[in-house]
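Data block below; observations after.
Heads up, one of the protein chains got dropped from this complex, but the rest are sitting where they should.
The first chain written gets the first letter, and so on, giving A, B and C; residue counts start at 1 in each chain.
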Amino acid sequence: MPTIVIAYHSSNHHTEAVALEVAKGAESTGASVIVHNIENPVERLWSDLSAADCIIFGSPTYMGDVSAVFKTFAEQTSKPWFGQEWKNKLAAGFTNSGTPAGDKLTTLQSMTILAAQHGMVWVNCGVMPSVYTGDGKNLNRFGHYLGLATMSDNSPVSPTNPAAEDRETARQFGIHVAQATARWASGQKAA
Amino acid sequence: MPTIVIAYHSSNHHTEAVALEVAKGAESTGASVIVHNIENPVERLWSDLSAADCIIFGSPTYMGDVSAVFKTFAEQTSKPWFGQEWKNKLAAGFTNSGTPAGDKLTTLQSMTILAAQHGMVWVNCGVMPSVYTGDGKNLNRFGHYLGLATMSDNSPVSPTNPAAEDRETARQFGIHVAQATARWASGQKAA
Amino acid sequence: MPTIVIAYHSSNHHTEAVALEVAKGAESTGASVIVHNIENPVERLWSDLSAADCIIFGSPTYMGDVSAVFKTFAEQTSKPWFGQEWKNKLAAGFTNSGTPAGDKLTTLQSMTILAAQHGMVWVNCGVMPSVYTGDGKNLNRFGHYLGLATMSDNSPVSPTNPAAEDRETARQFGIHVAQATARWASGQKAA
Partner (left out) sequence: MPTIVIAYHSSNHHTEAVALEVAKGAESTGASVIVHNIENPVERLWSDLSAADCIIFGSPTYMGDVSAVFKTFAEQTSKPWFGQEWKNKLAAGFTNSGTPAGDKLTTLQSMTILAAQHGMVWVNCGVMPSVYTGDGKNLNRFGHYLGLATMSDNSPVSPTNPAAEDRETARQFGIHVAQATARWASGQKAA
């Protein structure tokens, strides 16, 4: 069974809510999913990351980039980076902020670069915007592709904050990443 | 046998030389590699792309982004994009320019976005800079990770233009992408 | 009187409509504005660009980057680039696409890199999202900052396509860039 670790930061539970939806989607495929809040990491965080087939990064977008808490985590990954211990793991990413675009793309770009430095393989969002599919579900309503991008306002987390359609997009993204992980994990590694 | 298509543009044969080194590396693993110059495409370009397990994009960096010829090709891919026909193919990219950085990263970012829009899975460079491995081979000498980045000057193509170490990095990149493709192709697709 | 050239590409008049709104805003400050469609350039395009205090770049976002037509223009600027003839001109940019984000940021990033290579000084969007100012006008409704980003659908251009609030944001952006140009033009150049 392929193992996915979701390593996220969330100050006010909005990004956390997205993390849980991504997990729900991934688990629905039969994947084993471990969700870690990287702000207050438990001891097994690093061994879980080391054992994962896929790591999904999550961070709010603050001032147009990953949060400082997420960046602190990213810098701690320099230890496995130096020996390229995460090479050929899968990676993916998601972010949440208060506007539709809100420079969320810079956050996703930062995550792709982090994954690239590790030699990981990047799984994109994989959910076509409903405006193009015509499925009427308002999925991927902002048109981000490099990862999952959702929106919430400053009110407390609720079933509609982040919005229901963003939560559904998050579950679809979780399914997509988990299916890629299953395929990758079952593929024959080069000798 | 996994199939890789290298779709590149080259005005003065420098980027083409890199394409051929990438192909050499990939073929050394047993992959089937088809190299297409997208400036003067042969009729089977689009059927080859459609059948490929992995597409490697190649473009010089001109004025800080992919070339206009490459961008024309990228726009032509809107046809398979609309139906997400390339979803879950692997993708990777390379670029060449006249300075070590030379905003080659913007070109690689443009390629990752293109792949993301298609729902493809992105394979990064995978070659750790020799400055960190201490292998003395001067591989990935500029420290790019999102794809392969090489340098040439305006003199004609020769075994040292692009430089020998960049050519070797290109072959290593080709091996890395081909191994990922073999693994991905042999993995069990989700039902 | 400061002179601004708007150099844009538009396939279906949507980006052109934005260009005209930007021009309207800029002209309202007393600036002299020349609007050039770069797809079918008139002879004086290059002398107008050479004489401008500020150049505003405009392009639709196609497949996550500037259009191939715009990129062709960008490559033609390598001539003034080589001698850094545009150094210390102001620059700004705008883009239009079919989704709120739609990877428009990559297009704006490509334009900033182009301006950077020319040694130009980049004027950002300068219009705070209404969601933060609470002005109720729905300005900068997607939350882009690096330049102006608007949305239209595939229906023909009309007063509401691109949307009225995007058109108003475009005029505000035009005012902002024109005010910066007036200030810059009246400032004392270094000897």
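Annotations
Heads up, the rule we're going with is that a residue touches a chain if its C-beta (ideal position, glycine included) is under 8 Å from a C-beta of that chain, and two chains touch if they have at least 3 such contacts.
Just so it is clear, the model here is predicted, and its values are computed rather than measured.
Taking the complete complex into account, the chain left out of view touches A, B, C. Interface note for the absent chain: among A:Cys54, A:Ala116, A:Val131 or A:Met151, the touching residue is A:Ala116. Screening C:Thr72, C:Asn96, C:Gln109 or C:Thr169 against the full complex identifies C:Gln109 as the residue touching the chain left out. The chain that is not drawn here is touched, among residues C:Ile4, C:Ile38, C:Val66 or C:Val123, by C:Val123.
For chain B, the list of residues touching the undisplayed chain reads 64, 97-106, 129, 131, 141-146, 149. Residues of chain A that touch the chain left out of the display are 62-68, 71-72, 74-75, 77-78, 81, 103, 106, 109-110, 113-114, 116-117. For chain C, the residues in touch with the chain missing from this view are 29, 82, 84, 87-88, 109, 112-113, 115-117, 119-126, 128, 132, 145-146, 179-180, 182-190.
FYI, only the chains that are shown with their structure count from here on.
Chain contacts: chain B has residues 109, 113, 116-117 touching two or more partner chains.
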